[in-house]
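Questions regarding the structure given below will be posed in turn.
The other protein chains are all here in position, but one chain of the complex has been omitted.
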Amino acid sequence: MSALVNLISYLRSKPNLLMGLFTLMLGVFVLFDAFATRHGAHFAGDKVVGFWAIFGFGGTIIMTKFMKWFAHEVLIRPLDFYEKKEGEE
Amino acid sequence: MSEFFALNDSFSYPILSYLVFLPLAGAVVSLFLRGDKVLKSFAFLVMVAEALLSIPLYTSFDGATAKFQFAEFIPWINAFDINYTLGVDGISLLLVMLTTFVMPLCVLCSWKYIDKRINEFVFALLVMETAMIGVFLSLDLILFYVFWEAMLIPMYLLIAVWGGDNKAYASLKFFLYTLAGSVMLLVAIIALYFSTGTFFVPTLMEHGYTFAFQFWVFLAFALAFAIKVPMFPFHTWLPAAHVEAPTPGSVILASVLLKMGTYGFLRFCLPITPTATLYLAPILLWISIISILYGGFVALGQKDIKKLVAYSSVGHMGFVTLGIFLINMQGVEGAILQMVNHGITTGALFICIGIIYERSHSRLIADNSAIGAFMPVYVAFLGLFSLSSLGFPGTNSFVGELLVLIGAFEKNKLIGAFAIPGALLAATYMLRLLQKIIWDKDDGHGHHGDGVHEHHFFDLNLREFGTLAFLAVFVVWIGLAPKPFIAKMSASVSKVIEQTNATEASALLPAPGWSGFMKAMGAGGDHHGEESGHGDAGHSTEAEVEAGGHDAPQTHGGESGHGESSGH
Partner (left out) sequence: MMYVHPALIMIIGALLAPLTRGVVRKCVLVATPVIAFYIVTTMYSMTPGDYGVINYLGFELITSRIDKLALVFLHVFTLMAIIGAVYALHVEDSSQHTAGFLYVAGSLGTTLAGDYLTLFVFWELMAVASTFLVWARREKQSIAAGYRYLLMHTFGGLVLLAGIFLRYHEVGSMEFTAMLPEHAGVAEYLILLGFALNAAMVPLHAWLPDAYPEATVTGAVFMCAFTTKTAVYVLARGFAGFELLAIMGAVMTLYGVGYAVIENNARRILAYHIISQVGYMVCGIGIGTEMAVNGAVAHAYAHILYKALLFMGVGAVLEMAGTADLSKLGGLYKKMPVAMVFTIIGGIAISGFPLTSGFVSKSMVIAGAGNAHEIGLMLMLTLAAVGTFLSVGIKLPYFIWFGEDSGVEPKKKLPWNMVVAMGIAGFFCIFIGVVPGWLYKMLPFAVDYEPYSAYHLSETFQLLGFTALGFYVLRKKMVPKAKLNLDLDIFYRRALDGFMAFARNPISPVNEWVSELYRVVGYRIALGAAAIASRFDVSIIDGVVDGVAHKVRETGDYVRHAQTGKLQQYIAIAVSAFFLLVLLVANI
C-alpha cells in the first residue's frame, strides 16, 4: 500500500512527466483506432477515425459548460434554502 | 317464530342467556366483596369464565345457515308483544366473541390504573358487559333498546368518576350525544311497532313498508347509529371522551361500543328498511369517505397520543361504514372483519398508551418520546399494532381493508379511488407517531418533557406483556389465516345483502331526481295524505299498513305518509 502511495506522490511531484505520458497515450489511442476494423457500423460517424475522441472531448466540454451555466442561472441556492422556507410558515 | 331460528341443540342449557347474565350475576355478587385485589381478581375471573363460556358458542356455531341459532324466546309483556328473545347469527357472533375476549383485558389493564372506588368500578364493568352482549344478541327491539340504554350509565360513570381533568365535560358530552341518538332510536322502534304491531326483529325484517315510511325510519335509526360509530360530523364526542376516559374506558369504548353503531346499521337499517338503504347508500358512502379522510387528516396534526388514536378510529370506522353501504359480499364481510380488527388493534393501542401514561403521566407525544432505548419489548408491540392500524400486509387490518377496497372497486371505481388516500394518511400518522415515540422529534435524539426521568420508563411487566401478547396473536392470526373467521359469517352476510337487494325492495325505489323523491314521499310535501303508494309497485301489506296505522302522537313530524292522520 505504501508503495502505491509513494508512487502517486512521486507522480504528483512531476506534473510534466505525467502530462507527457498522458499525451503519448492519447496519441496511441487515435492511432489504434485507425487500424481497428469496424464490423456493423451503425452510422456514419462510426467510420471516421478518431470520431469518438472528438465525441469524448467535445461532449465533456459541452456538458460541463452547459451544466455549469444552467446551474448558475437556474438551480443554485444557498445550502439552507429549504430550512428557511419551511421556517417561514 | 321458529321459521327464523335454526335448530342447534349443541347445548342443553340456554347459552345465550347465560352469556348475557353471567356478568350481571357477577356484578351483584361483587357488591358483597371487599378489598381492591379481591374485587379485581373476582372481576377478572368472571370475565374469563364468560370468555370460556363463549368459546363453545363459537365452535358449535353452524356457519352454513343464516338463521338465528341458539335462539330463546320467552314471552314477557304480552300486551305489547314485547318478548325476551335472543339469537346469534354470523354477524353478531364475532362481535360477541370480541366483547367477551376484550373485557378481561380491560380488567388487566386497569389493575394499577384504577385506584379508587374499585367496588363501583367493577360493578360498572360487569354491568356493561351484560349490556353489550345483550345488545348484540337481542332479537326484540325493546329488549335491544333496554340493553342499549343500560350501557350508557356505566360508561358515563367510567369517564366521570375515573377520568382525567376535563372529565365532567367529556362525560356529559358523551352522554348527551348518545342520548340524543337514543331518542331517535326509540322513535324508530315505536314507529315500527305501530306499523307492524310487533317488536320482533325477524318479523320486522320480512315486513314491507312504503318508501316514505322506510325513509324516515332509516333516518331515525341512522342518526342514532351514526352518532355511535361515530360518523362525520357527529364525531366530536369521541376525541373528548377518549382523552378524558381512563384506559379501560377507552378500550371498551373503542373496541366494543363503537361497533354497536355499525352493528345497528347491519342488523336494522339494511334488512328492515332496504329501499331507503339502497336509496341513501350513495350519500352514506360519501360520508364514510369523508370520515376516512377527515379523521386521518386531523389525526396527523395531533400532539396528544390519545386524540390521535381517537381520530384514527373515526377514519377506521369510516372504512367499516364504507364496507357496509357497498352492500356487496366483499364490502360487508370486510366491514365486519374490520369491526373485529379495529376492536383488537385500537384496543391494543389504547392499552399501549395506558402503559406509557402510567410511567410518564402524560399523554403528549413530546413527553413520551425516545423511549425506544429503554422499552424495546414495548416498542416491538407498539410497532406491530401500529402496522396493523395502518393496514400493513400480514396484519389483520390489511385483510379487512383489502376486502372493503375490492368491494369498493366493484361498485364504483371513484369511491375506491377516494378511499385509497385514506390508507396513505393512516400510514403517515401512525408511522410518524411510531418514529417520535421510538426516537424523537426532528433531531432524533432523546429529550423529555420537564420532570420526566429516564428511569421511570421501565419495560413491560408480565401482566402488561400477557395482555399485549394475547392481542398480538390475533393480529397476526387473522392477518395470515382469515378464512375461518370469514367462513362463520358468510351465510348471514349473504342473507343481509339478499334482503337489501331484494326485488321488492328495489321496486319501491323512487324515480331519480327531486320530483321522484317528493312523489314517493307522498306528493308535494304533504306528509299526512293517503296517497302514498301511488305509482309504486303495490305490496299487499301496504293495504294493511294504510288501514291499521295511526301516528304515535309524540313522533317527530313526517315519518308517516301512510294512513289517515289521527287527531290533527
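First chain written, first letter: the chains are A and B, and each begins at residue 1.
Throughout what follows, a contact is a pair of C-beta atoms (placed from the backbone, for glycine too) under 8 Å apart; a residue touches a chain by one contact, two chains touch by 3 or more.
Quick caveat, the model's predicted, so the values are computed rather than measured.
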Using the touch definition given at the top, which of the shown chains does the missing chain touch? A, B
Residue of B:Gly35, B:Pro56, B:Pro282 or B:Pro393 in touch with the missing chain, whole complex considered: B:Pro393
Among B:Val38, B:Leu424, B:Ala469 or B:Ala511, which residue is in touch with the absent chain? B:Leu424
Using the definition of touch stated at the top, determine which of B:Ser250, B:Gln302, B:Thr346 or B:Thr500 touches the missing chain. B:Gln302
For chain A, which positions touch the chain that isn't shown here? 1-2, 4-5, 8-9, 12, 22, 25-26, 29-30, 32-33, 35-40, 42-43, 50-61, 63-68, 70-71, 74-79, 81-82, 85-86, 89
Under the stated touch rule, tell me which residues of chain B contact the chain that is not displayed. 117, 120, 153, 157, 160-161, 168-169, 172-173, 175-177, 179-180, 233, 236-237, 293, 297-298, 300-303, 376, 387, 392-394, 399, 402-403, 405-406, 409-410, 413-414, 416-418, 420-421, 423-425, 427-429, 431-432, 435, 439, 441-445, 482-483, 486
